[in-house]
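Below is one structure. I have some questions about it.
Yeah, one chain of the complex is gone here, protein chain that is, but the others are all in their spots.
Presenting chain A:
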């Protein structure tokens, strides 16, 4: 509610504590309270000597925030359910969540106060470039990035994926993985489909999920690693808007402030290992593809059919030493009609491939052979060699 400049590192206990009705019992030093209108941009720019917040504080503040956000979300959800009925509440669940987050940040960050989590940990937002209290537009941008962009991004990418699925692509060239493109491209007018566009469409449709996954797992990890090293920006939204934290509690003598650099190192190692495995997998795949292509070249379906028949006959011949054809039949999975891989039993005792029965049970939780109810968690892989 006021610029950091008005509170000296150690002072102003007395004035605030009475007025902070909504807060936690921390010994926090909140900034001096004043009307929201009076505060900020005009604040004098003198040099702040407060240290920037360390990683544990920021993370703790975030956890505290998400805890309160969850409480708010639940309450808003209940209210919406009471008013509109549970069907509508279910239909618009994401929107309701976004709305309650928006409320939370509007009432805290946007108004110029600390969020509950920040207050709990005695940290405060400042503009990193000038070390001043962030202006209203900047705070609005922060809330927008923090709450609305993830929503727009997920909706936009869903929509993009849906649109690129059927006929023509209306988005010629763009980098599908970029967050904003997913939303911007929506506004482009439809055009005549040309071969290039269709190609682009197929490309987007095939690669969008991959890129998204890539960003979700690796991009996020990398960002987290950077945070653990430098402790500046915990979330993308803060990095974009350039808002970081300062620490405004006086440390008692002998109190140490630790960082999370070790975690950062671990994440970097993890990423490096993942990259290495991915490269190796790529090489193996390429090899397999090459050999498969060589095998398949120039064969028609009839040719393939004969080939598979020969193959299965070969298999049978190989196995004839130990077993009869009937026994081979028993070992078949009735879903893929191939010999079972990773044999899995249902509670009723029927055997299938793990992938086949899992895929089916996600679709409908019953045994394909006897229709008995099957919990997907009750599927039992069998590691003993059966025959």
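A few points about this structure:
The rule is short, and it goes like this: a contact is a pair of C-beta atoms (placed from the backbone, for glycine too) under 8 Å apart; a residue touches a chain by one contact, two chains touch by 3 or more; residues count from 1.
Criterion: contacts and distances are computed from a predicted model.
For the chain that is left out, the UniProt protein name among "Mediator of RNA polymerase II transcription subunit 20", "Peroxin-4", "Pop1 N-terminal domain-containing protein" or "Cytochrome b-c1 complex subunit 7" is "Peroxin-4". For the chain missing from the display, the contacting residue among A:219, A:242 or A:368 is A:368, taking the whole complex into account.
Take chain A: the residues that touch the chain left off the picture are 300-302, 304-305, 308-309, 312, 334-338, 356, 359-360, 363-364, 366, 368-369, 371.
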